[in-house]
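Heads up, one of the protein chains got dropped from this complex, but the rest are sitting where they should.
What follows is chain A.
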Amino acid sequence: MDLNFTPEELAFRQEVREFVASSLPPDIQHKVLNGLILQSDDYIRWQKILHAKGWGGASWRKDFGGPGWSATQQYIFEEECAAAGAPRTIPFGLKMVAPVIMQYGSPAQQERFLPKILAAEEWWCQGYSEPGAGSDLASVKTRAVREGDHYVVNGQKTWTTQGQYADWIFCLVRTDTEAKSQRGISFILIDMKTPGITVRPIITMDGAHEVNEVWFEDVRVPVENLVGEENAGWTYAKFLLGHERTNIAGIGIAKREIARLKRIASLETKNRKPLIEDPMFASRIAQIEIDLTALEITNLRVLSAEAERRAPGPEASILKIKGTEIQQAITEALVQAVGTYALPLRREAMAAGYQGDAVGPFYATPLAANYLNMRKLSIYGGSNEIQKNIISQMILGL
């Protein structure tokens, strides 16, 4: 048993750290470290920088233009990027649709789509969720009817994250209404510029526009945009979800946010002493940090098991539940740290370069919005309740 990284892994960590330190644009870093609003261009710029280095697709195989890293290297890379204040990579292209295209797509699809994903030339979004479906993904109602060399798509998707920027959407559609729910589903790629697509924003409780509803009305999609076989989409969907659940513990992000919490707790005061010296608050931070340590080791155990059998198992559910609980606990502690100055909700002051009135300390500005926004963590990507069902069924055999 050895809980240390190998010398090679440590050298790799150092290489990543130095590259990120010298390449991450300071303006983007400032936004991430202070919880300010990121624009789509911030994500694109960072992806292009990584791509130029050959690190654009951290999880990609070499033959598709990735660096061919091990699971541990990917973990180290993500942790270093997060800790330094790099924006998280937008997963829909890189980590969701790309693996599906690599595994099940035609050579023509691989050639058409993968390079543009890597180079951040095309933005992808996900068309899985539908109104009323939630975590019951197989209840897809959006219809795709074959008419000659096109599918005609009608239906509605929801919770489409960053859909307002997307060039392409990958969708689960029903191509056979007679079949049982999980059969008769197909996986298709749709150009967002196709006539008949409408995107409507959903505003979340922090006032942000992150998610959307997407309507399809007689949208004609060329049959060559079908991935794999017709009616076999559920297999690809499950494959994709397996990938979605890797690196979901968010260790790097949690570490960065704990550092922010400590920074703020040392600037705030209680009884004329730094808040971080207050026994109650200090023990709150300590508890979070201890929970994170346990999660980090659990994550590394899962990674090393994965190195042997690749596909992430139901252990991913443990990482998702604990990871999201810890991230949410940090946002709660941040709100508590600044007390009533968490109450002003001023989205305009969350934009970089805001010049208007200052209210309270600068670092307090985004904390309420961050807290509200992070409520989504335990809901999306398969709610934590669904993850517990997976644990009961797959690990406990109940």
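We take it that a residue touches a chain if its C-beta (ideal position, glycine included) is under 8 Å from a C-beta of that chain, and two chains touch if they have at least 3 such contacts; residues count from 1.
The rule is short, and it goes like this: contacts and distances are computed from a predicted model.
Colleague: Leaving aside the chains you can see, what is the UniProt protein name of the one that's missing? Options: "Oxidoreductase", "Acyl-CoA dehydrogenase", "Sugar ABC transporter permease" or "YeeE/YedE family protein".
Modeller: Record says "Acyl-CoA dehydrogenase".
Colleague: Tell me which of A:A52, A:I203 or A:M394 is the one touching the absent chain.
Modeller: Of the candidates A:A52, A:I203 or A:M394, A:I203 is in touch with the missing chain.
Colleague: Which residue from A:T158, A:N225, A:N299 or A:S317 sits in contact with the chain not drawn here?
Modeller: Once the missing chain is taken into account, the touching residue is A:T158.
Colleague: Of the residues listed, A:L3, A:M280 or A:L396, which one is in contact with the missing chain?
Modeller: A:M280
Colleague: Tell me, which residues in chain A touch the chain that this view leaves out?
Modeller: Within chain A, the residues touching the omitted chain are 129, 132-136, 158-159, 202-205, 207, 211, 268-271, 275, 280-281, 284, 332, 335-336, 339-346, 357, 359-360, 368, 371-372, 375-376, 378-380, 383-385, 388.
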